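Here's the structure, in structure tokens; my notes come after.
With one protein chain held back, the other chains of the complex are shown just where they sit.
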Amino acid sequence: MTGRLPWAGLALAAALLTAAASLAFAAISSSENSGTLEQRAHAVAATLKCPVCHDLSAADSPAPVAQQMRAQITEELRAGRTPDQIRADFVAAYGEWILLSPPQRGLGLLPWLAPGLLGVAGLALLAVTLRRWSRQHEADPTDSAAPELSAADRRLLDKALAAARGEVD
Amino acid sequence: MRVGWRRWTALAAVVVGVGLTALLLGSGLGHDPNRLPATLLGRPAPDFDLRAIDGGQRAHLAQLHGEVVILNFWASWCVACQTEEPALRDAFERYRDRGVTLLGVSFQDSATDARAYAASRRIPWMLLDDPGSRTGLAYGVSGLPETYFIARDGRVSYKAVGPVNQDLVNQQLRRLQAEGAA
Partner (left out) sequence: MAVLGAIAVGLAFATGAYGLLAAVVGARRRLPPLVESSRTAAYSLLAMVVAANAALMLAILSNDFSIRYVAENSSLNTPVFFKVLSLWSAHEGSLLLWNLVLAGYLAAIAFRFRAKPPETLPWALAVMYAVSLFYLFLVMVLSRPFASIAEVPADGRGPLPLLQNHWLMAVHPPFLYLGYIGFSVPFAFAMASLITGQVSDWWVRITRRWTLVAWGFLTVGLTLGALWSYAVLGWGGYWAWDPVENVALLPWLTATAFLHTSMVQERRGMLKLVNLALAVTTFSLTTFGTFLTRAGVVASVHAFTKSLVGPAYLAFLLLVLAAGFGLVALRSQQLRSEGRFDSALARESALLGNAWVILTLAFIVLLGTIFPVLVETVSDRQVAVGAPYFNQVGKLPFLLLLVLMGVGPLLAWRRSSWVQLRVRAGMPAAAGAAVVVATVALGGRSWAAAATFGIAAFVLVANAGELGRVTSSFARSNRRPLLAAFPAAVTRNRRLVGALVVHSGVAVAACAIAASAFASQTEISLERGQQVGFQGYVLRYEGLKPQPEPQRMVLRAPVSLAQAGRSQGVMEPALNLYPAASEPIATPSIRYGPLTDLYLSVLGFDENGQRATFRVLLNPGVSWLWLGGAMMAFGGALAAWPPRHRPLPAEDLVRARSLVEVG
């Protein structure tokens, strides 16, 4: 059996690498700059909020205003304007809130950076806590003397204890 | 006392957290979440050059420089627009010869419906057809009716969301006329 493992491991590594490469390939194209005119307009409209709806984008909303926005975006794309220019026009008319993502400057950086920072901080906290736990009971005599129970025996013990305690939950 | 220090830090963190939550949510209670800011206030009104719905004249904002302009967005299907019609009619009658131009712009309306509506209600002021509602979008129209008051120098002076009444119109026009005179 051990003779087979290196082959299997190599095959798996190869498969994973191929997968990673395909992901990279897929990531290169973005639909705001590729696809048909309708698809591109849809992608731009998806970044703008429908002014009369509560949460929907101009791409999703069935409201008349959103329909007009979609038509206008299509026109402007056909005339050669870039998605950023189109967005800037709408911001000038409606305000910053027409964008469905917080602008990436000033206070708007908070939602973009905070999750990453907190995630990393949480990971650090995790690592510290785990290290502390593994050191905490290093010199615990009772623990080292405990016999290794098989899974079946452990389940049996749990059941017996539960039965002895009466209804546990 | 290391033990006590940890506990006090934790408690302090709780107090700070609760306090900040109170501040944030408390002030949030004071806001109206449905209020949308008018970004055009004080800025130059977007230009437009539109044909009337009866196919006759055109109206070009740039050529109206020096006049006060009331730009009213409406549609034949807009029920609330009917409630402000008397106020607009009154303003039209009173100020038409005093350097105030009242223009209606249809928003997301078919030309036929708009024409029929205007004819049946005998709207005296010029109603413009806005293909694709580009002008509406340029002004940031979110709903109907919305009325923009544009000063003589072409800046947006006031935006009324919802039906206007006579008091509001008179108040705005008095202010704008006084501006021009000085």
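Here are a few things to note about the model shown:
As written, the chain order gives the labels A and B, with residue 1 at the start of each chain.
Quick note on the criterion: a contact is a pair of C-beta atoms (placed from the backbone, for glycine too) under 8 Å apart; a residue touches a chain by one contact, two chains touch by 3 or more.
Since the model is a prediction, treat every value here as computed from it, not as a measurement.
Where chain A meets the missing chain, the touching residues are 5, 8-9, 11-12, 15-16, 18-19, 22-27, 29, 31, 38, 42, 46-47, 49, 54-57, 60-64, 67, 70, 95-103, 107-108, 110-112, 114-115, 118-119, 122-123, 126, 130, 133-134, 136-137, 140, 143, 146-147, 149, 152-153, 156-157, 159-161, 163, 166-169.
Residues of chain B that touch the chain left out of the display are 3, 6-7, 10-11, 13-15, 17-18, 21-29, 31-34, 36-37, 79-80, 110, 112.
Methods note: only the chains that are shown with their structure count from here on.
Between chain A and chain B, the centres computed from C-alpha atoms are 39 Å apart. By the touch criterion stated above, chain A contacts chain B in their complex at residues 51-52, 64-65, 67-69, 71-72, 75, 89-95, 97.
Residue ranges of chain B in contact with chain A, taken from their complex: 36-40, 46, 108, 132-134, 136-143.
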